[in-house]
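Quick one: the structure is below, and I'll ask about it shortly.
With one protein chain withheld, the remaining protein chains of the complex are depicted in position.
In order of appearance the chains are A, B and C, and numbering begins at 1 in each one.
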């Protein structure tokens, strides 16, 4: 397609455009179903059975079962939809967002209290900020990996 | 409201604007429910009971029970919604439209075959065309009234 | 590159669908209506469009009073024929073109048109009757169809001027799509008809024919016509004709290209309550 997608050079960021939306359609629609207490209870009682009632890909189901939000996003999920899964688990948006960085809850919370993540080095792929691919996962998880 | 409603001077014509839409909200939403065979069957089995499940005005219910489409329209109905009632009764759009003129089915059909109703005299209230208030109902029904 | 090769205009009277579905096309009443589309059927079999961008209005079918979009673009992959109260028409499922539709969405929204994107909806006679008229009664529709639903049911409806402009934006969008596609744009609804009240059955042959003249030769001027003229002259449901301006706005001449070639002009009264009009314009 001849239209620009100027937003593909930002590290650690997926823009939810029509292409993502098509890919993630049933994953996101499944998430919407968790907006009723009854469905949340049914989902928690048997997650696999609940997921199997939706025409999602097996990978999408695995990503949900693993609660791996980055994986969910790669398969077309959008954070506002995925947040319904977190809500079902009693998680806050801070816990959900932090989980995608690899940091522990405390690490992420401390980063936010200290003023959040800097844009410097994180504006474009190829710079050297903490959100760049070469620095993942962040926090102690990343350090352990290097040790 | 300061906005123009230039469409209020046309005889025999109600423009479905926001005001009509608010007035006819539940009447029209009831009509929408007739888009499933199951609901049509339930409606036909006990019309009054079916209508009583909707927060419509008593007048709207009476207008539906009487199948008086002009009355339905005065209470906020829109023809595309009301058509679902006609469809439930197995009526065509021609039968429904004709019923609002007072003409018999044959009279209305003959008018259409002869080229339809002329716009002449029917553009503005106060002219002398066949759609003007002073000439209602149309067809033999009107002539009887004058006899 | 995708190109808009032609535009087709036609009324979408529900009774025409019923006549087809019930096998009445040979009856004296219906024969002259369907005869008007004989040329179109042959023409389109040669043209073989890949995609039809089909401008129509929903008649309180997919959209109730809960939610009323001014312009709704079907970005989904399939759309089922709706049950409008008589049961669904026995016609094939409509398959969309999600990639082209999403491309059009992106382009047209960035061009300052405030679309509503729809992935899930049933389509009513407004969309399926034109397909039947042009394609007959096949097992499957021979092309993909992008539904574009315009609100002409609850006022305010979009101005003719706005419709003409969005047609131009749709053209720019289609022509910037990389894949090689033969795209037609259809404008449906009208011509003169009124389905309500003491004025039901209004038909205005002269006005309709002037509308056809101007749509061909003076679409920009025609797009300035206020709503009240449609209602007063062509009946309350004649307002559907604003949708023809969308298809016309997408033709090459509006963007400075050559004038379209008129391949067919047809007019007949009546089909049920309605005057039937039909045009085919081809980009040379």
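The rule we apply is simple: contacts are C-beta pairs under 8 Å (C-beta built on N, C-alpha and C of every residue); 3 or more make two chains touch, one makes a residue touch a chain.
It should be emphasised that the depicted structure is a prediction, and the values quoted were computed from it without experimental measurement.
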{"item": "Chain not shown, its touching partners among those shown", "value": "A, B, C"}
{"item": "From C:60, C:82 or C:118, residue that would touch the chain that is not displayed", "value": "C:118"}
{"item": "Chain not shown: contacting residue from A:51, A:64 or A:83", "value": "A:83"}
{"item": "Candidate in contact with the missing chain, chosen from C:10, C:128 or C:154", "value": "C:154"}
{"item": "Sites on chain B contacted by the missing partner chain, in the whole complex", "value": "1-3, 17-19, 21-22, 25"}
{"item": "Residues of chain A in contact with the chain not shown", "value": "6-7, 10-18, 21, 25, 28-29, 31-32, 34-37, 40, 69-70, 73, 78-81, 83-88, 90, 92-94, 96-98, 100-102, 108, 111-113, 115-119, 122-124, 131-133, 135-136, 138"}
{"item": "For chain C, residues in touch with the removed chain", "value": "65-72, 105-106, 109-110, 112-121, 154-159, 161-162, 165-166"}
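Operating definition for what follows: only the chains that are shown with their structure count from here on.
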{"item": "Between chain A and chain C, centroid-to-centroid distance (C-alpha), Å", "value": "42"}
{"item": "Whole-Å separation of chain centres (CA-atom averages), chain A against chain B", "value": "53"}
{"item": "Length of the line joining the C-alpha centres of chain B and chain C, rounded to whole Å", "value": "26"}
{"item": "Residue numbers of chain C (touch at least two other chains)", "value": "none"}
